[in-house]
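Up next is subunit A:
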Amino acid sequence: MERRNFIKISALTGVAATLDACRAPDKQLIRFIPEENLIPGIAVWKPSICTLCSAGCGLQVRVMQGDAEVERHGERGLIKMGLAKRLEGSPQNPINAGKLCARGQAGLQVLYHPDRITKPIKRSGARGSGQFQAISWDDALKELTSHLTALQASRSANALAFLARPLRGQRRELIEKFLTAFGAPPAVWYEPFDEAVLRQANLLSFGHAALPTLDLARADYVISFGADFLGTWNSPVAQSIGYGAMRRGRPGRRGKFVQVESRMSQTGANADEWIACKPGTEGVLALGIAHVILSQKLAPQSIASPAASRAGSQIAGWSAGLPEFTPEAVEKQTGVSAAVMTRLAHEMTLSGAAAAIVGGAPLAQTNGLFSALAVNALESLVDANRDEGPILGFTPEPPLSNAGEPAAPAQASFARLNSFAQSVLSGKAGTPQMLMLYDANPIFSAPPATKIREAIARIPTIVSLGSFIDETSAQADLILPDNAPLESWLDSVPESGSFQSLIGLAPPAVSPLHETRPMPDVLLGVAQHLGGDLAKALPYATFDAMLKAALLPLRAQGGSVAAKTDDDFWQSVQTQGGWWSAPAAAGWKSAAAKPAAMPQGKQASHALTAPEFAGSATDFPFYFQPYLTPSFGDGSTAHLPWMQELPDALTTAMWSSWVEIHPKTGAMLGIQQGDLVEIASQAGSLRVPAVLSPGIAPDLLAMPVGQGHENFGRFASGHGANPLSILAPVVEPSTGSLAWAATRVKLARVGGPEQAKLVLFAGGMSGFPHDEKPR
Partner candidate 1 sequence: MKVLYALYADPETAQRAVDALHAACSELNFDERQIVIISGEPHEGYDFADSHITRRPYGWAVFGAAIGAGCGYLLTTLTQRAYPIFTGGMPLSPMWTDGIIVYELTMLGAILTALITLLVGAKLPNFKGVIKDPEIWLGKILVGVADPLESSQQDVQECLLGAGAAEVKQFSGVSD
Partner candidate 2 sequence: MHPEHPVQPIAFTHTVHLAKRMQCTTCHVGVSQGPDAQIPNVTFCMGCHMVIDTNNPEIKKIAAYQARGEDIPWVRVYNYSPSAHVRFNHAPHIRAGVACSTCHGDMTKQTTAERKVNLNMGFCVECHKQKRVSVDCDTCHF
């Protein structure tokens, strides 16, 4: 007996030590023969792609050998396999250049999540009861194909509905080809915050129906109307890299950043100047500034430029110099003083490269399109005809025919979901008999008016291809679990974030941990099985074959991968984690910079319409703005413990949701920090702790999106409340997309901090602004 152990066991309190030692050792699991030969302790970095938001950043996964408990031919045992230990940005990827955001790092927890579905399961209890029993893959596939053949047999092929998150790339191609070949209607692509208004505006203003790419590194002046570009909007990592360079990347030049919003976001917190304006009047403010520039001819060459004329023509009265948007008139509508507007106009035009961007809440109003067009017009005024190209541009299209991009302009998600739900509820002939789900959770994230829960309940058979049980997939009858992203072939066609056209491609970084199969292989397998034109449309055995077929034409384009033979090309594309066009060639002067030709025929110019809100101002005195957080997005990553425990940037709250209230409003209603308050709109009400914060307009309430899950794994269920559940179905008329910031609410205190149980990381700091100046 070694002396040290003797001392330890006979130490003052042997109780803990003995309890520790006699804990039953893991029942001796058998060991399987390792399938990969890795050197233990040495890390191998494998490329991959982050799928936790639509930015499509490139990853490099640190894979090391470790023991994992797996199941091989029915028996549980340990195996030495490559395990993903850490995610970092892939250095050569043009979008994120080796960097990664907070949510991207948590992709690991999706792979190793304890609530992942490990094998195909079939519903055994009532629908939504959550009772499932495991079945084998063969039975599961047999049942799926039997349902599909039944549909084909009964000539009601159009009774198959496919509900999925709007994908880009070969997975979208696969689903679209599968549905058309099957004869089913096109898929219902749904995500709650889908920026359809901005794409429509960019189509009208610049001829590109896509989200803009911002070269902030060259910017000297950026004015952003509501766009949280350092947190959740568009391509946050690329924009953060640019922002860092804008601030201190160029010795002697520091870009100025002005944020215009009614609730201070994490991006707004970094602004040199934060301007609060009434919700829905951001466009008016932009035109006020444009009016000053036009009237005082502050940027003569760009006023005459074709870009300015195209973007300007969208606004009624542009050619007349925006007579009704004089600074004084705008001041009355927006609450921003005329002097500030004139100063901004002068600063923008005198300080070199300037850009105006818009996104987020301003577009989520009934007059969202007008606001977007207005800011685009201001952008074209200050950012046009610069020799090294504008700050705001668009990622060039990838030189591929079937790149898997949505046809422009895509119909707004909310409109598609709403029409799908109404068609199901209407009960007319040809209503969907079978629904296939993939990575979409409308029951959680759609406003109640869509009645999507009742619609889905009415569909006889529901099959989910996702790997988690959430509110929507809990209704499924059959779940065929997908591999985790790090275990499957991934490809991405990022809409924005880089100035080179780019297609991401990555082989699986680790071998599957559970008995799951990748969704594309399942669909391809079913297609082969059903035969007919399905097999002809998708003649691939596995998804990587389909990827290879789709991407081989790129070899001719040169770009970042030079290879003589197809196989060499295919290998080096995998090792690099994708293909991107050469930087020089793609440079600014290419098509991206020049606006597309003016479409023929008279363009209908848009006049200002005041934003309408659901609920009268008397019964519901406050505007209500649900806002996205970097950790949860639309709620799809709320099940990750790292995200739940990441303190919110501004309120430092964790594991809970909250509503931000201005202290004066709070004082008026007797609300202290952490009290339980009830927020009610026309569509519903919820109870949530209050956080008094100076960064919000007194007549506005803001709440983070993502919490309030009732059925999404052990870490997400039962925390906080879901603001989307009280949104009224107000829509932006031209695109049909949901105006999620156009609901009015009323507020009342219902309890103290004990009931509210708000968890603050900065626990002691109850009040603000505390009088101590920070160090």
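For anyone wondering why these and not others, all candidates are chains of the complex that A comes from, given by their letters.
Following the convention adopted for this analysis, a residue touches a chain if its C-beta (ideal position, glycine included) is under 8 Å from a C-beta of that chain, and two chains touch if they have at least 3 such contacts; residues count from 1.
As the structure is a prediction and not an experimental result, all values here were calculated from the model.
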(request) Tell me which of 1 or 2 touches subunit A in this complex. (result) 2
(message) Under the definition above, what is the set of subunit A residues touching candidate 2 in their complex?
(response) 2, 4-5, 21, 28, 30-34, 39-42, 72-73, 77, 79-80
